[in-house]
Each structure stands twice: as C-alpha cells, then as structure tokens.
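Complex shown without one protein chain; remaining protein chains in place.
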Amino acid sequence: MSKHSTPQFILQRLLAAIPSAIGVIIVSFIMTRMLPGDPAAFFAGASATPEAIAQVQETLGLNKSWIEQFFIYIGELIRGNLGVSLTTGQTVIYDLVTRLPASLELTLAGVLFAFIIAVPLGILAALKPNSWLDHLSRFITTAGVSLPTFFTGLLLVYIFYFLLGIVPAPVGRLDLLSSPPEHFTGFYLLDSLIRGDFNLFVIAFQHLILPAITLGIFALAPLARITRASMITILGSDFIRLAKSNGLSPEKILFTYAFRNALLPIITTMGVVFSFLLGANILVEKVFAWPGIGSYAVEALINSDYAPVQGFVLTMAFLYIFLNLAIDILYGIIDPRAGF
Amino acid sequence: MKEMQPKTTQETLLAVDRLSVEFATRRGTVRALENVSFDLKAGEIVGIVGESGSGKSVLAFATMGILDRAGKITSGRILFDNIDLLQIKRSQLRQKRGKELSMIFQNPRAALNPIRKIGRQIEDVLQAHANLPPKQRRERVLELLSLVRISDPSRRYNAYPYELSGGMCQRVTIALALACSPRLAIADEPTTGLDVTTQAAVMDLIVDLAAQTHMATLLITHDLELAAQYCDRLVVMHAGHIVETAKTSDLFQHPRHPYTAKLIAATPDPEKDLAHLIPIPGNLPDLRGELPFCRFRDRCDRASSQCDTVPLERKLVGNNHQVACHNHF
Amino acid sequence: MNNILEVNNLKKFFPTQNRVFNGFGKKPPSHLLHAVDNVSFSLASGESLGLVGESGCGKSTLVRLITRLIDPTEGEIWFAGENIARIPAQKAARHGMRSQIQLVFQDPHDSLNPRFTAFDSIAEPLKRLGNISQSDRLQNRVEELADRVGLSQTLLTRFPHQISGGQKARVGIARAIALNPKLLILDEPTSALDVSVQAIILRLLADLRETLGMSYLFVSHDLNVVRLLCDRVVVMYLGKIVEMGNTNALFRQPLHPYTKALIAAIPHPNSRHSAVNLKGEPRSPIDPDPHVCRFYGRCFKEAKQCHQTMPLLQSKESDRFVACHFPEI
Amino acid sequence: MKRRDLFKTGTSFAAGFALAGALKGCGSPSGTEKAATTASTGDEEVILTVVQGGGFPNSLDLHRPGTNRPGYGSSWNLYDRLMTFDTKTRPDGSLSYDYTQLKPELAESWETEEGKSITFSLRKDAIFHDGKPVTANDVKWSFDRAVSVGGFPTFQMKAGALEKPEQFVVIDDYTFQVKLLRPDKLTAIDLAVPIPLIINSELVKEHITEDDPWGMEWVNNNDAGGGAFELESFEPGKKLVLTRFDDWKSGPLPQIEKVILLDVPEAGNRRALLEKGDVDINFSLSEKDTKELKETEKYAIVSTPIENCLYSVDLNTKEELTGKPNPFADVKVRQAVAYAMPYQAIFDTALYGEAVKQFDAKSTKVNSTEWPQPSPYKTDMEQAKASLSLSNYPDGFETTLAFDLGTKEWAEPLSVLIQESLAEIGIKVALEKVPSANFRSVLVEKSRPMIINNFGGWLNYPDYFFFYAYHGQDATFNGSSYQNPEMDKLIETALKSEPGKEDYEKSVQEFIQMAWDEVPRIPIVQPYLSIAMQKNIEGYQYWFHRQLDFRQLKKV
Partner (left out) sequence: MTISIRQTRYILQENTLTLVAFLMFLSLIFLAIFGNAIAPYDPLETNSAIALSPPSLQHWFGTDQLGRDILSRAIVATRLDLGIAIAAVFLSFFIGSILGVLAGYWGGWIDNIVGRAIDTIMAFPLFVLAMGIVAALGNTVENIIYATAIINLPLYARVIRSEVLIIKKAGYIEAAKLSGNGDWRIMARYLFPNALPVMMVHISLNMGWAILNAAGLSFIGLGVRPPTPEWGIMVAEGATYIISGEWWLAMFPGLSLMFAVFCFNLLGDGLRDSFDPRKKT
C-alpha cells in the first residue's frame, strides 16, 4: 500500500473538509436569517420610527435579498472579514480571538480533569472487571454524565463557594482585582507562568477549578468506559499473554504494552469528547460568567445578531476539522499502522 | 513407523501432576481440566493432541501461569525442574517465564505487540531476564533474528508486525521464545493460520532449534499428522482428560484408547480414501454440570456401566504407554 | 461429457486504497491488486474439481466471480451455455442462473444469519428462488433437506448460536442444495471444523454428489482433503493457475515446483523434515511485473528465464497442464 | 427656572418622544450590578467593583449605533457634559437627580438669549484624560458628531432642536455658542442628558479614516473623554475598569479611586457575591432578592419607584389580528380581563411586594392628576364573568400572552398567574416568551393580542406617558395600539397646557378616566429601581438613565 507523506496527508484532509465547510457556511447563513426578530428594530433604538428602522436595515444590508446578502457575506468572508457584533460592538474577529482561548482553556482543563480521573478508573476497572471497584466506577461516571452541566455547575457553586467558601466567586477567569496576564497564548495559566507571575497563576487556577470540574464530570463516563473496554480487550489479547509468558514485569506489561495500545481508542474518544465539550461548555460558561465563545454565541443567537453566530459556527467547524486532523496525526505517531 | 535415536536424557524437566482447572462462566463452572498428569523430559518433543475444546491450550496456559482471570487451578502440581510452579512467588515465576520456559503462540501476528518494533519486543525479553548492556542486547537480537532465518535482521529489527508476513511473525515469536535459551518451549498450535508451505518451514525451524539448544518442546496441536511427524511422544486429550500417552509410533500402530483409535481413523492421510475415513459420532460433552467418570462414554462403542461408576485410573499398557479407559483395546 | 462451467481468461483486479480511513472519505488514486489474473479452466458436468492454493492466491475471488457476487474485470464465465460474466452482480439475484450455482461457505457460523433459525436459513432460497410459497410445502421441503444432510428436525427451530459447528455446516449445505443446483461450489467447507466432524461432512458431500448428480468445485488449501473428493485439481498461485490435472496423477507426480512443495508440506509421520522448503516470501500481488513468474523468489528451480518471461499454462500430457519453464518431467 | 417652563412652552412633542425613548422600559433591575471589594480602608486604594448581568456596556461610544443602555453608565462617568442636573432628597431620604435644576459641569456658566442662542463659558482648567485642555472646538466637534452620525444620537439632539452643525459656534477657545433654530425650552435640558458628551476631538482625529470620519471604530474601545473617571481596561462582555481622573475639575473629586465593572450573567451568583462580601453593590436586584436582602438588614438597600413607569398588561385593541377577529377589540372583554387579574397574588408572588400597587383605587372616579395612580380595578371574578357574558365572547376564547424573556424573573410568574386566572373565566392563554432583542419587534409589529409591557416615560408627566402609551399616533409603546380621537384630543390639550392650569387638570383627569373605562392597558404596579450595597457605601443617587454615577459614591 502506498504511503503518503505527512504534508500530503494534511493537505488531502483539508481538501476533503472543504465540502463540509461550505455546508456549514450555507447552513449557518440560512439559520441566522431564519431567526425571528429584526436586528434593525433592536439596534435602531427604542424610539425609532419605521423610517429609522429602515435606515438601519439599509446600513446593515438587511433590506437586500438573502441571495445578495449571502454573496456579500461570502465576499467579506474571503477578505477575512467576519463582520461586527452588534451586541458587543466589536468586530467578530476581535471577539473570537479574545474569547476563544478562554473556551479552549476551560475545555482543555475539563478534558484533562476527566482524563486524570477517568483513565485510572477505567484501568482499575479493566484490571478487575465486575469487581465492586468496577461497578463503583461505572456508577460514578454514569452519574456524572447524567447530570445536566448547568445543574452541576450551580450545585458546585452553591456548595463550594456559597456554603464552604473554599473557591473564589464564579466571576470568570480571574478575580475582580486581577488583570489578565500579557497575551501570549490567551491561556491564563500559561501566560501567567510565562510572565512568571505565580500569584496570578494560582488565581487563574482557582477560578478554573469549578468550571473545569463541572465540564469534566460530564466527560468521565465516555473516557472511563472506553478505557475500560479497550484495556479489557488489550489485556485479553494474545500479545499481552505472550508478554506475560515472557516474564516481562507487570508495569511494563501494563504501561508499555497494554496502555499504549489501549490509548488509540482513548485518543479517538478524547477527540470526540473535546469537540463535544467545546459545544457543551456554553451552559457552563453561562453559569460561571466565563468569557468564552459559547456564552458569546448564545447571547448573539438570542439577539438575532447574525455575524457573531456565523463567526462562531465557522470557528467551531474549523476547530472541529483541525481537531480531527490533530487526532489522526497523533494516532499516526502512536500507531505505526495508521501511517499516512 | 519412524526410527529415531533417543536423544532425550532421562531427567524429567516438567511434570504436571493431577492438575485440575475450572472456569467460572455465566452459565456455570466449566471443568476444563481434570486430574491431568504427564511429564516431559529434557530435550524431548512431546505432542498434546485433541480436538478443539479438549483443554490443550488451557493446559499450556496453566503451565505458564497465564490463565484468564476466570480460570482457576483447583488442584494439582506443576513441577518444573522439581519446583512446583504453583507454589512459588509470582515474582519467581515471572523470573522463570521467558527465561527457563517460554511459549510460542498460534496466530503470531496477534501475539506481537502491534505498535512496537519487533526488535524492541525481543529486547524487552532480554531486558527482563538477561543482564546485558544495550549494545549487546541489540546484537543478541540480531543474532536471534538470523537464527530464526530472518533475512536482513538489522532492517527487520525496526519493522512493525504489520509489515511482516504471518510466517515471518511466527519466526519472530520463535526468536522471542528462544531469546533466553529456555529449557522448555510450549508451542501452542504454532502453524495454525499459516500457509501450508510456511507451516512446514516453521515446524522444521522449531524442531531444529530445539535440537540445537537441547530444549524440550511441548507441541500443542489438533493435527494428529503434524504431531506424528515431529513428536517423540504424544499425549491425547479429550474433554479435559488425558486419555492416552505413548510413543508416537506405538500410539499410531496400537492405539489403546477407543478415542485415540477413532481420532486416527477420522484423520485424512495420503494413504486413506474416503471410505476409510471414519467419523467419530457425537459431540464433546458439555463440561458444565454432572459428567460421567469417563467423558468419552457417550461417544464410545465400548462403554460399559463401569464407565459411569468407577473412577478412571491410568494404566500402563506398554513401554511408556498409558491409557485411561476401563475397556481399552 | 459436456462442460457445465467454462472459465475463459477471467481477470479480477481490485483497486487498493490508501490506508487512512477518513470517515466517509474519497478514494485516492490507487494501485491494482491482481487477485485473479487470466484464469481459464473448465468443469465437466458431474465432475468434481478441486481448487487448491494458499490464502491470497485468488481462490475466494474466483469463487465470488463464478457465483456472480462480484463483477469480473475481464473474461468469460460460461455456465450452461450462457456467458454469465455479463450479468451484473447487482442483477444476479434475479437471474435464472442464481438457483443453479450455489455455494457452501467456509465458515458455517459466519454464513448463517444470527437472527434466522436453521429453518429460516434453509427456507430462504426456496422462498426467494424456488417459488414455494405455501407454508406446508415449504415445511416439507425443508424437513426433507434436513433429513438429507442429517440434521435432526428438532434443530430446525434453533438459532445459529444454539447449535454446534458441524450442525451449522449441515444447515449451510442444506441451504445450498435446496434448489438442486447443477453446480455446487464448496469453499473450504471443512476448514473450520474438527477432525471428527470433518470426516462426517466430507462423506456427506460425497454422498450428495452421487445422489443429486451435482458438479463440485471444491476449494481448499488442504490437499489431503481435496484428494478425497476430487477427480481433477487446479492449483493456483498468486492469481494464476500453475498446474492442473487428474488428482491421482498430480499427487503422484507434481509438475510444478509449487505443487511439489504443497504436497511435500503434507505432514507425514515418516519424515521428521519436510522434503521441500520454500524460501523467501511471496511476491506482491499489487501491480505485479507481467514478465516475471509469480513464483519467482520462492522457487528452488528459478533461473534467469523465470525473471524474463512469464511461463504460460501448457499442456504436458493428456489432461495435464503446467505453467513452468522447468516442469518436473 | 420652573421645570415646566423648560419645555412646556415649546411645541415639541418630538423632544419628549426622544427622551422618553431613550429611557423606555422602566427597568426592573436588569441593568448593572456593582461589586466592590470588601473593606478597602486606610491607605489602600478605594476600589469599587461592579458586577453586572443582563447587559454590559457594548461600546464606550454612546454615539455608535446599537450602543446599549449599560453603555450610558460607562460614558456618563468617562465623559463630561456641559451641564448636569442637581440633586434632591426624596421623601424617604434617598437621593435623586433633580431635573428642575441644571448645574454646571464643563461649562462654568451660560447665558440665554431668549429664543436665539445659549452661550457657554467653559472651564479654563478642564483637561481631557490625555492632558489636552478642553476647548470650545472639542465641544463643537462633539456636537457636530452627535447631530451628524445619524441614529439615536441625532434623534436625541433633535429633541432639543439641535439639528445642524451650523448651530454650534466656537466664539473663542473657552466660549461656545449654540444657536437656536427655534425657541425650545428643551434645548437646555437636552444638553444635560448623556448624548451631548464632550469628546477629545484632537485625539480622535488621529484615528479617523475616510470611511469613518467620526472615529467611531476608535472611540468604540478607547477613552477620548475628560470625565471623572478614565479608562483602565475594557473587555467587552467581561470587564470594565475605570480609575479616577485626579485632574478632574468639573466637580468635587470622587472618593472612589477605581471602579471595576464585571459582567456576571447568573443572578444567583451576583447575589452570592454580595452576600459573601465580595462585592459592595448589587445594583440590579430582582424583586425577590430585594425583599430578602432587606430582611437580612445586612445591606443598605435603596428602592426608588421608577418615575412615570408601569408594569402593565396591554390588550391589543385592533379589530383584527393576523386576519382574525381580535376579542380584545371588545371593551367588555378588556374589562373582564381587568377584573380577572390576580393583582394581589401578582404583587405578592411575582413582585414580592417590591413595587407600588397600581390597582384597587379607593374611588372609581379619577380626581387627581397624579401619575401613576392606581386604577379602580381589583380582582373580582364575578364582575369579570359578568362583563365577559355581555361581550361577544361570553364563553371565552383562546389567545396568547407575550413577554420579554429578559424580564422573565417577574414577567413569567406574572404571566402564569394571569394565565391561571383567565382560565377561570374561559380565556385560554398560551404564553410566549420572546427574546429581548425580538421583543422590540413585537412592540413595533403590534401583532400580539396581549403583551406584558414595562414602559416608562422619562418626563414625569401623565400627558407624556399617555402620549406614548395611549395616543393614536401609535408609538412603539402603545402596546394596545389604542386609537381614540377623543383621547388624542385630551392628551394634546394637556400637552399644550401645564400643571395647575384648569384645562390641564381637567383633561388629565378625563384621559385617565377614559383609560380606566376603556382599559386598553391594565396597570399592575409601578416598579422600583433597587440597589443593594454593603453598608459602607454611601452617596447613591437615582438617575433618570438608571445607571450608577460613580462620582457620587463613597466608601466609609
């Protein structure tokens, strides 16, 4: 079988993603135009006369036909212009660039939390399937995925902030007095370390705990489940038997042999979980006043603010495409068979 | 049939003594092995033959101490070099595995870690047992690869299992098994799934290397003909029992157990035509629940009431020829 | 004797895909795997023809071509006076030849719908192609078929997972003969079975051929088994026929080095070593060089000529064909 | 200056229109909440932190189209205007702005040439945040901008007869003149509202482009002001930080040195922040939180009835809606509904008693011009049934009640209670939640049979309220689309007159009476603007724009 070079592979994957990207653009355009309410009526101000509204419509280009609007939109898109958010008053690009890192940081932290809890649980469960430990882990993770994130979030805030007071107030990424670190990655944890501001790191970390846990709890089940299943499969496979019969140490068998193989489906699931959480953190962002793109999109959607919704959807679509690409590449690194 | 110089010494290397293994399953306990005893002398090649479900592989796994979680050894001893493998510590057992006794699997491709270079896999074994500096370890790996007749070892060192053919993979697992020059290798259906022509080459390789290193070999196979070709002695299993053991030629010329006789009669060989191919009636009994003392009873045309009521004893019926049957030939 | 089946210059090339699975992705430009390459042979009415070769030699592809499950790249398949190669596989389900060519599958388990009872499976062709709609007639016919293949009627209501391998094989055979096909193709019908069951099935097949007057195309990698059932044998290697001839003659004196190796690989209690050991690895079937003998690289006879000219299948004596520059004559 | 004189003599309805519009929707506390870090005493910087939900300044430029209500608050503090309003003490002791009294801000003094011009003398010591002195050129540029950019700012300026750049004349660096197109008493007052803020024109001009002659892109996110506070950082939708401008000269230097305004969408979190002492002020309290926090007595809570504002149920009076006959066109139906309103339950459960009742008047006869004043309706199911039986719909009908999702905290329970109550007289109501942004469309379209409205006219006169809510011009806030020439006449009479005059008193009482009889809109309550502060916060004052003026706040 022919092998392709990595750049070729990436290019090929990106090309393959074009149709769905076009699909996303069209669908999101139509979806936003179908939103009820007239943004012009809202933004012309309360006292606006019909003429004033009409004038705003014209400024916003809303009086043109959908088709015209669509081509104008595409034209702007090609020029890299995603428009201006009427709700925040900023360009959509600016909003996305400032808010995306917040969402990514939160989601990554959530996935990381889930990974740290779920994978060991899954491994333990796989080592002793059908033991009490297995059942307990299944119970816990299933309960986790059964909790609506907004409910979990509120509950955690109530318990850990309101009753116990051991976490900071749910007011976003930092407390009221801190200013964000200089922008390198947009991830406060990283940026604060880069700047060497350990205090700020702690503050950012404390603020990240509850939302990340809220999000992570939701991802425990799929990760623990896939870890357990793939570990059970791998542990029962012939090459583990062979490794045992060759007297390799249990640690070597568990980690170098079993876990690395089991990692492949886990990584796939991580990817699915990540893109799922990236969408699901909308509700978490709302609860924790997290200034991410999720809450941004909700606000825009409710206000029939087209440009941010479209920009958000596009961003997510591209994230999704790149995420899958990254996972395939990661897969290729771990599994030589995947090749390119 | 064949005349061979006895190349075995008389010391017993492996003695399995009244070994019983049970499996817990959803629908009850499977008594997979019951009072199984046999021994193996240093340098000897012994074949364990039987149809699927007869417990051959369980026996191999039990000996290696790598039974599934569901499986449990309920009684018996496994004496390797007069040490009971069931009594020693797990770490001690681990020390012996791969070093003194090792195993060759069926389906070699599945038996290799799919995402680790084969050279590294062999090195892992060396690392576990031989105190060699990395450079020598690598040399030893290359040496082993050429020993199992893999051409261009330094290139193959970096190959992944998926890049090799089935036959090649089996050579690698043989190299793995031989890495520390064990005294016993258990080959579990080593040729199943390989092409006919490759099968022969692999078997030749195993017996050649066994002879070279004076390694005892336990060949587990369902192929009577194959066992006959390569083994000094044969152990015939049926439904978790050993029904007969004998020197290969004795067994073929004078099978004493009805099952052995029928098995031979049912096996196609170049001299038989279809009319002489005699099927064995019935199926293997369900190993759950109540069983008669003789598990072949329901398929046997020599069965008597004794078979239900009197426990089976192994009888010596000739030179090194044992049979477990009340009404043997 | 007129020929029931005649295959002329049949070819099947598969495009090979890039390995990366990209969901619902497109196929990148590909290479061609020559699974069946210019194969011609014929099968006389009432004859039993063996088709032998190792895995990957194109046996299964050939079977799927003849049963019209897949479309050939090129070539003709004449069955009962019609070139059925022209019928698109999509349309074959409704074509008259469908009931005349039936297949017994290699894996009796895999070939039965897990959600159908034995009865359903056997009745399926009768309902679809046999125009038997009345339930009592259907019932009678299925029971008759069950009797014929020795399947207890009580098993007819069972699902595949509730019956043994041998019984599943019988269901598969009953289904295949339900419509009294003229040609029955047997694709390794016993390879998944134990020896004891294998004998039963082989005898059953021999009986059926006699009583129903079918022609057999018997595909197997096991020469021992082919010998028992077949009048003539075709040997394939990497998509090409390398030798063809009367069974006994072919066994007695294989002309092609590969056939020789195959026969030599049959385990033989009398010799500890195989007589012929093939070296190296098979050549790649993907875009093979049309001028190089497919066996080149493994052959013990190879010469420069073998690397320059593809040997053609030539008649050596009456009814003996071989494709080798240096046949053993 | 008598308050009525300011604008009463003019003919301008438009002025009031615009002002009222700017301030419509007498807010339940959906605006800002303020959070202040605890006890910053001693040498520490005095920091006030403000959390806000349900809207956050979306621009620093008040002239930009689409700048939202919270944006008034930020620009109020970042920028100065020429004049501002004085302060008065309300009967309950709380402070409020006093729009009868204008006082200097950037202008030291002004002279009015009746009907022709107003001439302002600017402070000579005032500087912008970047240190540039504030000159008459800046004032002119800013006013030019306000009348030129279109949209709401231009509209608002027009309300004071400020329409053309030519009206604004720079006499010298510190003297600025507004020429009047026509005599309009609203002109002066219109210069004290948020729109005519003074922008650092030199600074902005550095950032203008051909497409953007007024530098909107730049002012949107940057500080071009000279107000008491300057911008430290602005992250839209997250956080706004203001620091005191120590060189501010237009008034006493504020005590607060730093203000942090944060967006916290979750109401519960906002309350928790206050209760944990993490914030000083919870500005936009729900009625429930107001009540409960009052009960704790741990916080200073100020509730001010929002002037001239009502929560009401508007019944559409059009004969047909979307092609179908509209039951509410029948006055008997409207009266039935008015009697069927579960007023007290709404007051208790939906509003937690934190509002001023506008029902169950002592007398059925209107005898005062006070506004708002309670309607004579009270819950009386017998009357309701009787009334309905006299209508064309004696057995009831099905209809919908729409409300603004952004006000759901009180509007939803209110709607549910109404729904339940109306069901008793056979009117089946489906509830429709409309997202805030779209509720504006609902108001404009007037296609819903029944809506929950919360209109407030800024100018504290019944005639103004009625002009927008009942007049046949059918303004956006006439949620009932009520059209009655008689009513129009009465309203117009009152508008032309002034309080104390007989025709005024008479027509006001008459149109109120007419509103009760015809009930196109059923008043429920007059809402409060409530703010909860830690006890160490002082100086809170109610403003017509209903945003916080940080300049007045103190920490003790």
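The chains carry the letters A, B, C and D, assigned in the order they are written, with residues numbered from 1 in each.
By our rule, a contact is a pair of C-beta atoms (placed from the backbone, for glycine too) under 8 Å apart; a residue touches a chain by one contact, two chains touch by 3 or more.
All figures in this text were calculated on a predicted structure; none of them were measured in a lab.
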Residue touching the undisplayed chain, where the options are A:14, A:116, A:143 or A:166: A:143
Selected residue (touches chain absent from view) among C:31, C:128 or C:283: C:128
Given C:13, C:79 or C:105, the one touching the chain that is not displayed: C:105
Residue numbers in chain D that touch the chain omitted from display: 266-269, 271-272, 275, 286, 288-289, 292, 344-345, 348-350, 405, 408-409, 412-413, 415-417, 419-420, 430-433, 435
In chain A, positions touching the absent partner: 17, 19-21, 23-24, 27-28, 31-32, 34-36, 135, 138-139, 142-143, 145-151, 154-155, 157-158, 162, 221, 225, 229, 232-233, 236, 275-276, 278-280, 282-283, 286, 294, 297-298, 301-302, 309, 312-313, 316-317, 320-321
For chain C, the residues touching the chain missing from this view: 23-26, 64, 67, 69, 90, 92-94, 98-99, 102-103, 105-107, 110-115, 121, 124-125, 128-129, 161, 172, 175-176
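Going forward, only the chains that are shown with their structure count from here on.
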Nearest-to-centre chain - CA centroid comparison: A
Chain pair, B-C or A-B, that carries the greater number of C-beta contacts: B-C
Farthest chain relative to chain C (centres taken as mean CA coordinates): D
Distance between the centres, which are taken as Cα means, of chain B and chain A, whole angstrom: 53
Interface hub residues of chain B, defined as touching at least two other chains: none
Residues of chain C that touch chain B when the two form their complex: 54-55, 164, 166, 194-200, 202-203, 206, 221-225, 227-229, 251, 261-262, 264-274, 277-278, 280-282
Of chain B, residues touching chain A in the complex: 61, 64-66, 68-69, 94-99, 102-103, 105, 107, 110-116, 124-125, 128-129, 160, 162, 173, 176-177, 179
Chain A-facing residues of chain D, complex: 17-18, 20-22, 24-25, 35, 37, 47, 49, 51, 58-59, 61, 64-68, 150-152, 155, 220-221, 233, 235-239, 241, 260, 262-266, 268-269, 272-273, 275-276, 278-279, 405, 434-438, 440-441, 444, 476
